[in-house]
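Take this structure, written in structure tokens, and hold onto it; I'll ask about it next.
All protein chains but one are shown at their positions in the complex.
Chain naming follows the written order as A, B and C, and within any one chain the residues start at number 1.
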Amino acid sequence: MLHPLTLIVVLPLLGFVLNGGFGNRLGNRFVTVVGCGLPIVSFLLTIKCFLDLQAGGAPLIEAAYTWASIGGRTFDISLYFDRLSAVMALIVTGVGSVIHVYSTGYMHDDKSYPRFFAYLNLFLFFMLTLVLGRSLLVLFVGWEGVGLASYLLIGFWFEDPVNARAGKKAFVTNRIGDAGFLLGMFLLYWAFGTLDMDKINAAFAHGPVTIVSASLAGILLFIGATGKSAQIPLHVWLPDAMAGPTPVSALIHAATMVTAGVYLVARMSGLYLQAPEASAVITVIGAATALFAATIALVQTDIKKVLAYSTVSQLGFMFVALGVGAYGVGIFHVYTHAFFKACLFLGAGSVIHALSGEQDIRKMGGLARRIPITFWTFAIATAAIAGIPPLAGFWSKDEILWNAFASSSGGSTALWAVMAATALMTAFYMFRLLWLVFLTPSRMEPEAEHHVHESPLSMTGVLMILAVLSALGGFVSLPHFLEPLLPMAKTPEALHHYEMPLLILSVAIAAAGLIGAWLIFGKGLERANGLAARFASVHRLLFNKYFVDEIYERFLGAPLTWISDTVFLRFGDRFLLDGTLNGMARLAQRTAGALSRVQAGSLHRYAFFVLVGSIACVVWSFRHG
Amino acid sequence: MSGEAILIAMMPEHLLLAGIVFLIVLEIAGSTRGSQLLSVAVVAAAAAIAAMLHLQGYSAAPFAGQFSVGPGPFLAKAVVLALAVPVLLMARDDFADDGPFYPLLLSSLYGFCLMMSADSFLTLFLGLEIMSVPVYVMVLLAFRRPESVEAALKYLVLGGTATALFLMGISLFYGGKGTLALSAFTSALSSTDPMATTAVVLVLVAFFLKAAIVPFHAWAPDAYEGASIPVTAFMATVVKAGVVLAALRLFGTAPVSPLTIDLLAILPLVSIVWGNLTAMRQTSFRRMIAYSSIAHAGYLFYAFLGAGPGRFQAVVFYLIAYALMNLLAFASIPSGKDDTARDNLDSMKGLFHRSPYAALMIGMAMLSLAGIPPFPGFVAKFLIFKNVMAAGFTLYAVLGLVGSYLGIYFYLRVIQFMFMTPAAQPAAAAERESGHLALSAGAICLVGTVLVAVFPGWVMSLL
Amino acid sequence: MDKLQFLVFVSVALFALGLLGVIVRRNLLVMLMCMELMLNGVNLSLVSFAQQTGTASGAVLVFLIFVVAAAEIAVAIPIVLLLVRRKRTLETDAYSDLKG
Partner (left out) sequence: MEALLQNLDTLLVYVFGVAALVAGALMIVLRHPMQVAMALISAMVFLGGVYGLLGVHFIAAFQVLIYVGAVMVFMVYAIMLLDVRDKSYTQRFSRFLVLGIAGAVIFVGVLVYGFAHGQHASARASVSFGLQQFASAFLNEYWLHFELTSVLLVAAVVAAMAVIRGSKRHG
């Protein structure tokens, strides 16, 4: 009899085996039932476990078996289900299930339908392994596994050689992250003799330990997290990973896998509480990522790229929360973000589907009436991510801003200012997207315009579910639910009277973003044309508009564009990151070249090496004589 | 020295010899049907393994001071013979019309078995030679390319040099101790007498030469590249295992002495770094594996630094993991237009889109060789480094770990080629699926891999 | 220098000469003969030590070395024949296509 937790993890694997092994023979109906059914069963089981957890209180632990026993220390494969992993598992199986359902519509005509579902199930299996694993080792298996599934799914449409470079980038950056992760893992194992995360946290529970530097271990693990969660400087892979099918982007690159780094840090919160330096690093990296990804998102024209950079930016928000010690808040944002970002991506998928593959927002517009369900769900999710109350994103983002301001472990006004500016930009570029795609007059190609159609129910239904969750999800007070596990960040009493003004301010910021976007993009891209036409009718208003336009162009738009394009994209990515990587690769290659020149093929030379080596060894040995 | 003990204790050797003789008879009788020869060879190896499983726990010394068996030798023999079976299977496609290949391979295995039971340098030396001499020729069989003869020559000359150095060491040891018993050598390891240390060092150098440790490695890349794929697999797995296990027999369970520490730490460390670095630039898969095997020889000799009792377990486990991965990769390479094209790393580009199974197998092998958890290579490396640390050589362990990171690059490069690089069209066109025997060899390795990956604890408990 | 020391010196010197031959002589056949010389050097010291210690095992090893030397030559000469057939030269450095 399999235990429920094991079953949760194993069912998607079963789906992978069935769909991968027999899918082609048994037909798409079978694939649909297996591919969607098993994740849903997993989801139901997760709910059951969650209820058990609530009833019992103590974390559920299931030991599958002892993987290896080396020198008296054992590596157990066991699953661990506490409030944190419960939340993550619910997100993964829940959002995962609905995205599976969505995919039945989206991938309907693809010839590799069974393979697609097999990979999706495989991804789910690894993701659940990651979330439910008790030890870092099991987590690492899932960690690598989701990476593998992600490559398989990006590679799904990978005949295009241009995308090959993107795949390589993802691969290399993730390996750098893994190296850090592995080193941190070894360090912790060396220090504590166990990789079970609850035990490591417990070891840190009574203040700093002397046996190992918590900050070093914390930073090493965080390097792993930067790789998976696309933080500076390892963020470059995520926007390029959008080459895969859109449901994949939604599931992997927005809702679940990329939050693995956040989960890791939250899971190891015991360690990070004792590692102020590591936490400071996390804060700085998170804030920088959030800010700069938002500036890039301002000027992107590919709908999926905008969402991708927005994901990077939101992940930065989460890391800021973790960095200032508000672990529960970080997870809260993971949770709300999963809903609205999945909704946005799937909505984008629906748009792309409707436009037969068009992704350029300059060639969209006026879709609100043509695909109303997609529009309304997309609008709700946009409002949610922008932080319009009372939608989900508002609550989690406001909590992050508050902690960034007030937390006694790393919060400051400057940090708040950066995050608030980022939030403003978030609202701005998201509404810009909304207007350019749905509300402005159509700029579609006539050919594409002709084919515009609303997506089938399997897709729109999912959008509606996610939109509802994006709207209402914020009313669950997740940080309080997680408090027994992840303590709240301490905030000085003196600052508490700022809480209300800041809340109002963050509403104002969201509103400002909305209004700014409306002013500039409310009528479409052809500002000059629009201006000229309206010059006669409403002079003053128009003047104002012109004024705003000018300001935007001169003082905000142009510099921001310049910064995002030149400083971050060109210099940061291509020069620093690619440059360093290539430089290291070149150095290694050169060394390797020098070493292989030693291998000149001449037998005389090889024999001479033997002579020299033997002499050296014998002479060396005389030292001990 | 009863006849019965000779019969039973040497059963694996006898069975292999019977196989050799039978194959030669078939050869003389003019039967060159490849499948027939193959099945005889496989049956001989399998029978030897079965005999050893049956004789579990048996120990005897039919020739006192020369040849003895016990659980340890039986285990080592069984493991390595089992690794030879996939080699035999995957050799079918390449050596269908090379009758002598099979008796040569069995002879080599015979020599290996002798070494594992050797109690004196006489037996050990003979075993080493019986293992090596056939391989010199196996390298050039199936002459697909002119280079293979060159490879055989290089291997032969440097192998002969290794033999001579080995003998010089033995001779000095003999002059010092007046005996050729291995047990006396084990005690000489900690001697500080210049003559004994010279002898020890020369013997060790000979083993380094045979196992391809820098700076005695130079023959390996050339020989591996020149040989055909099954023979490369054989050299990289069985022969390497033989050399390392024989060296282990010399060291016994004695703790390392100051004399050997330096040699066992520095040269293997240099090998790890050198092998991993040089492998980065290779365009031939076999040559890459050769450099990787130089690095892996480094890890294997690193294991000698660990405390005596755990050494055998760590080495054998590492060998199993390492050999399974190499064999899995070699068995999965699709056969190309010719041996060179098959071997070229460029022909692996986009392999995943052409034959996903092969690509996944090779990818798994690469990840495991790179030592990424949860693949067997990780546990194996972990075991070794843990022992090295426990023995107090933390610095060496850390340096070794850092060196092993260098290797990740080129293993992942293969994966990148297979999964993320568009195919070079001409290479893809000439490709055909591997024969079903090569596939079954891959399947055997896969099953072994999964066992070792999922139940490493169980495998270790057997060792 | 007593007799044993002298013989061991000769033995080591012959060994080194053999190794030197492998390193410096360009002719393949000379190289092979130099390998034989190395083994001969080892044999001399083994015989001397066997005589010195009065044990038989050294002499047995010498006997084994004879056989092994014969076996190695039996394998080596056909390989050289093959090489020469391809490139018509006995020069060792002509056979350095495998490298890098």
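Here is the rule we go by: a contact is a pair of C-beta atoms (placed from the backbone, for glycine too) under 8 Å apart; a residue touches a chain by one contact, two chains touch by 3 or more.
Keep in mind the model is a prediction, meaning the values are calculated, not measured.
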Inset, instruction - Can you pull out the displayed chains that the omitted chain is in contact with? - result: A, B, C
Legend entry - Omitted-chain contact residue, chosen from B:73, B:175, B:334 or B:400: B:175
Inset, instruction - Just the residue numbers, please: which parts of subunit A touch the chain that's not shown? - result: 602, 604-605, 608, 611-612, 614-615, 618-619, 622, 625
Inset, instruction - Name every residue on subunit B in touch with the hidden partner chain. - result: 17, 20, 24, 63, 66-67, 97-101, 103-104, 107-108, 110-111, 114, 122-123, 126, 129-130, 133-134, 136-137, 140-143, 168, 172, 174-179, 193-199
Inset, instruction - Against the chain that's been left off, what residues of subunit C make contact? List them. - result: 3-10, 12-21, 23-30, 32-34, 36-37, 40-41, 43-44, 47-54, 56-57, 59-60, 62-64, 66-75, 77-82, 84-85, 88-94
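Convention: only the chains that are shown with their structure count from here on.
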Inset, instruction - For subunit A and subunit C, let me know how many angstrom lie between their CA-based centres, rounded off. - result: 66
Inset, instruction - Averaged over CA atoms, how far is the centre of subunit A from the centre of subunit B? Could you give it in whole Å? - result: 44
Legend entry - Whole-Å gap separating subunit B and subunit C, where each centre is the average of the chain's CA atoms: 26
Legend entry - Per-residue overlap in subunit A, given as positions that touch at least 2 other chains: 596, 599, 601, 603, 607, 610
Inset, instruction - Note the residues in subunit C that touch 2 or more other chains, in rising order. - result: 19, 22, 31, 95-100
Legend entry - Contact footprint of subunit A on subunit B as seen in their complex: 153-154, 157-158, 161, 165, 192-194, 197-198, 200-202, 204-205, 208-209, 215-216, 218-219, 221-222, 258-259, 262-263, 267, 274, 277-282, 310, 352-353, 372-374, 379, 382-383, 386-387, 389-390, 401, 405-406, 408-409, 412, 415-416, 419-422, 454-457, 460-461
Inset, instruction - Over in the complex, which subunit B residues touch subunit C? Could you list them? - result: 120-122, 125-126, 129, 133, 136-137, 140, 146-147, 149-154, 156-157, 160-161, 163-164, 167-168, 170-172, 174-175, 178-180, 221-222, 225-226, 281-282, 287
Legend entry - Residue numbers on subunit C that touch subunit A, as the complex places them: 19, 22-24, 26, 31, 92-93, 95-100
